[in-house]
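With one protein chain removed, the remaining protein chains of the complex are shown where they sit.
Going in written order, the chains are labelled A, B and C, and every chain counts its residues from 1.
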Amino acid sequence: MAWAAAWVIAIPCVAGALAFALRGALRGLFIALGVAGATAAAAALVVFVARDGARDLALGGWLAPLGIRLRADGLSAFFIALQAGVGAIVSGYAAGYFAGDREGKAFWPLWLTLWAGLCGLYLTGDLFNAYVALELIGVTAVGLVAASGGAALVAGLRYLIVTLTGSLLYLAGVALVYAEIGAVDMEAAAQGLGPSPVAHVALALMAAGLLLKTAVFPMHFWLPPAHANAAAPASAILSGLVIKGSFYLLVRIWNDVFSAHADDMLAELMGVLGVAAVIWGSAQAIVAARVKMLVAYSTVAQVGYLLMAFPLGGDAWPGAMYFAAAHGLAKAAMFAVAGAIARELGHDDIAKLGGAAGTLPAGFFAFALAGVSLIGLPPSGGFLGKWLLLSAAADHDHMLYLAAIPAGTLMAAGYVFRVIAPALAELRRAPRPSPWRLWREAPPLVLALAALALGFSLSPALVLLSRGAPFGGGG
Amino acid sequence: MATEVTGALLALDVVLAVSLVGCAAALVATADVFKATVLFIVFGVMMALVWGRLGAVDVALAEAAIGAGITGALLLGAQTAQPARRRGAAARGREHTFQPATPDDAPVYQPARPSRRVAAALAAAAVAGVVLLALSRVPTRHPGLAPILAPHMPDAGAENPVTVVLLSVRAYDTLLEIVVLLAAVIAAWASAVPAAPKPEPPGALLAAATRVMVPVAVLIGGYLLWRGAAAPGGAFQAGAVIAGAGILAAFAGVELPRRGGAGLIRAGLVAATLVFLGAGAYGPARGEPFLHYRGGAAEGLILVIEVVATLSIALSLVGVFMGRPPPRTPERTGGDDEFG
Amino acid sequence: MTWHALLPLFVIASSLVPGIVIFTLGEDRQRLRTALNLGAAVGKVGLVAFMVYGVAHGVSYEARLPLTSDLDLVLRADPLGVLFVSLSSVLWLLTTVFAIGYLEPYRNKRRFFGHFSLCVSATVAIALAGNPLTFLFAYELLTLSTYPLVVHRGDAAAIRVGRVYLAYTLTGGAGLLVGTVLLYTLAGPIDYAPGGALQIPGDAGDTALWLLFFWLIASLGVKTALVPLHRWLPDAMVAPTPVSALLHAVAVVKAGAFGIVRVVYEVYGIAGANELGLLAPLSVVASVTIVYGSLRALRQRDLKRRLAYSTVSQVSYIVLGAAIFGPLATLGGVVHIVHQGIMKITLFFCAGAFSETLGIHRVDEMDGIGRRMPLTMVAFTVAAIGMIGLPPTAGFISKWYLGLGAVSDGQGWVLAVLLASTLLNAAYFLPLIRAGWFGQRRSPWPRDERRGRFEGDSWLIAPALVTALLTLLAGVLAAGPVSVQQWAEVIVGQEYVPASPR
Partner (left out) sequence: MSSVEIYGAAAALSFGLAVYGAIAARPVIHKLVSLNVMGASVFLLLVAASARPPAAPDPVPHAMVITGIVVTVAATGYAVALIRRMEWERGSGVLPEDAAPGGAASEQPGGGGRERGEGGAPEAENAAEGPTEEGRSPWPGPPRG
């Protein structure tokens, strides 16, 4: 079953290529097959890893330090499961959202190749191959943003410049690793890298590049305009999934490759950046004028929580991973609803949302449920993620995070209810709902309910995460 | 004799290194974008020489063909005139046409705000300093991956080690790289400028040059592709040269076959990805891991992949340079409504 | 999951599932929605009765959902939990009847009854929570399900009050989250256990436990409306009366008090808490709240705001009962959980009936109301007397045991507090009764809805009469075999057994 890892990458790739080359019904068929196939392959891989533990696949039969090694362990399977879950539902949403207009034609090939790139990043065990995957993700993600033209085009161009700079900083780190040990395979690097300053410099450069691509405060300036101005399905994909890619790679090299060099000073810096991101992002979200801008700044804030796992360590790691999954689901749901609002009401200004729950009852209900997970109220995945982070903070007496996480929770409540409250207000006039309404409200509801369901299913996730993952003891 | 030779080579290295950094410094410092682009092309040629000195001949070829050639052409193309953008229904009627950039009136941009420049300088100093520090501590002993590759060379399907690494050992990298190229074309076409510039009829000199250069370039490309198996060359360098020919032909107004021209181009763009994935699936079909091919089969497969890759790379580079999809039928413009 | 484990889940599901179904029903499906509501309420009361019978005979019902190797969600029917469940299920039935009558002219009924059911499910989950984590789950769910009810009217005032309500309750929730995490860090994953789950160490770690106790009390205090944190309760009177009736008499405020009782008795244990000297400050806070609440109620012109401040004061009796060491005071506190519920809900029902039938909202408009709506006024009078604490009503029982407990623990000053609050209660309830029965009606009623044979809508008046009757029965039959006090004595017995098995 080792080849399941390869199909997870190959199927969306083929589907993306065909979605570009073909036209008409055949194209639609291959897109649907691609999404279904990729999801099935991902499910097979997750079951496979959960059952039999981590598995390596030496591509082309070339053994590790020379050839490229695909490594499917708990951590990668967890993120691939998130990618498949959110990806499939957002694809359904996009089918309804783009029904027929031009912008949708460029969406599908870019989205499917992005899917392949993300799965490639999650599975790769090779540092240079991760660079190529990062580039593929960067170019396709910018493509998704810039396809909408206007302000999205400017945001996309800025995003492209930033993501290229980030990738090259990361590559400089890989170059130094290769200079030090003559190999770019993660495992070889983990064993070969001694305590020399070259390794420290390589880690610093790679971390800087990846933090830039994960939009960590203060390098977050490019994210809000890009995610807010893109089309709703694109924003859902970007905030929910693409941000997780570079974060995953940072976690992978921090725990696997540079575990001996991840000294406290750098970890503490990450933690402080995380706290600053939570405070700054939430503050910006509270004063944002548009729903999409609010949700985009919320992403900047939630990435802050993920970074808090670096200084805390221990069981903060599974907590952060679980929080990332819950955030992926909830954020995709929120952007989907924001898209539905923009299409139904013609605008998404928060000030003019009065009584909007009348036209989009299920939509605002989904937004509220997703908000519950984003704020971190039980019973949601976000709550359990924060619970694990908090208990790790309490164990190590990190007072800063013990204060920052609840503060972030309250600020998140602040900006989520900014959208819910006016929507509940009395309905003045009921604009005529469009026929696509249900198709645009169902996917976010499913995503939001999934985020809440995570509130009860922590143990299977922890079992999966422990399969050979860097912080899992399991086999 | 040997010492003078090594002494002379050392002097050459110093000169090359210094001019490389000087080029980069001038390029970054200048306020005139056109001057910066020309300096970049010089930088690219310098870099090709450096690759030669470092014994990386394949890379030197790639750098010259793609780094300096295609990228230079792209950057210069970005500064040519664009068609007028007339307000549609907004009837504000404002109209402005961009005249072609002639060296004398090329735009001179004010430098960024001092605060931005200080921050940039700090970041630059930090990065350069950190890398220099690391370079000073790099060990001198490790042998790299060459000795590990050597024993596998006989049944690897090609003599040139770089081609073996590119198309067999790290074939997955190359696959992803081709998908990146495809993605770049798709994304570029999605944001195409709807109004295509009105190409003037080619001057006599251009027409004559094209009639001579294009066939020669295609021939060189073919040669590079074929020699790639045993000596420096290969799909990417060949693809870049043929792309150069394609761009020249486009400017000279060479016509495309009438029916299905656009469909053919799309198939060509996508061919490399599909063929590569097909070759990859050849392994699992025989119980081997993905992208596994050895011995006789390897030679054939590598050749097929290289040929198709050259075609796709050439088309992708021309496609990205044009910046818009080819028109499906004569009467419809190549605007972004064509993308579908 | 044996059959015994399913009962707690069924009790919660009996209101959760209809709630979800109501959300999917159309706004105009009036008849089906009413049937669903009433059916669910009666079903829940039946299930709870069965559970009470089971627990009385020593059957243990416990449902356990493991989250991680050591963290799990537990629903357990222990005597204290069952007491609160029975209170909420009975009062939910009555309030549903009242709400159906009250909301006749309103719109958005689907949204109201959907969230109404979710809110009761959360309250029942709070009652049955077996460990602090489950309690936190249900506590936050309660906040989420009550917010739409508070802002139900949808006008600017409701939205503003909603924002204040959220600010207070979510801050309390965040505090409880941190508190529970610290509790789990200090003591490991504990369950509620009669007599206290924490091993109170002799001297080491006192300050940590001491600080944690008051952090938890402060977090829970927001919903209990302890003095500095009570601002949101009077403002929340903007919500429709059935919301005020159920939420502020039974669900939200009582959940906070119930949480404090859990922390004092089942986390720290009354003995441990007394040892650490935690009870004295708590009793001071409770007493201050009691007196302050009554003082503010005195000056309120609006009837519902006066009742709200009275709630602020009355709920702190429960906290006071928990803050005095000794079985009698505990009995007084626990019994008051039920008594305060039924008395206060009667007052709200009457206030709702007055405003819906005669359109009166202010205290000085009640002249001669007894002649116009005698039945409702009788219920109002019984409940008011109960609030003051005169025999034979239930209120007397609570205050009586609180007084006895205070004396037996040597806390004489508590008697003074009880006396003062009783006088203040009289000061702001008796004038209403006098005006109601003996006042001369000069101006006509602002609105006169004579529906059906009764003095007003029977759906509104019947629940008030039933709860007034319950108030009397709880007072008169207190010492009898089947009574609230009897059940409370079982609870008290468990809390004070020294070496109770953990």
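Note that a contact is a pair of C-beta atoms (placed from the backbone, for glycine too) under 8 Å apart; a residue touches a chain by one contact, two chains touch by 3 or more.
Here the structure is a predicted model, which means the values were calculated and not measured.
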Partners of the unshown chain among those that are drawn: A, B
Of B:G44, B:G157 or B:G221, the residue in touch with the unshown chain: B:G44
Sole contact to the chain not displayed, among B:A184, B:V218, B:A238 or B:L277: B:A184
Where the missing chain touches chain A, by residue: 66, 128, 131-132, 135, 138-139, 142-143, 146, 148-154, 156-158, 160-161, 164-165, 168, 171-172, 174-176, 178-179, 182, 184, 221, 229
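Definition applied: only the chains that are shown with their structure count from here on.
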Computed distance of Cα centres, chain C from chain A, in Å: 43
Mean-CA-position distance for chain B and chain A (Å): 31
Interfacial residue positions of chain B with respect to chain A in the complex: 127, 130-131, 133-135, 137-139, 142-145, 148-149, 152, 168-173, 176-177, 179-180, 182-184, 186-187, 189-191, 266-267, 269-270, 273-274, 277, 280-281, 283-284, 288-294, 336-337, 339-340
Residues of chain C that touch chain A when the two form their complex: 23, 65-69, 71, 73, 136-137, 140-141, 143-144, 147-148, 151, 153-156, 159, 162-163, 166, 170-171, 173-175, 177-178, 181-182, 184-185
Complex interface listing, chain A residues touching chain B: 2-3, 6, 10, 13-14, 16-18, 20-21, 23, 57-62, 65-68, 102, 105-106, 109-110, 113, 116-117, 120, 128-129, 132-133, 135-136, 139-140, 142-143, 146-147, 149, 153, 156, 169, 172, 176, 179-183, 196-198, 201-202, 204-205
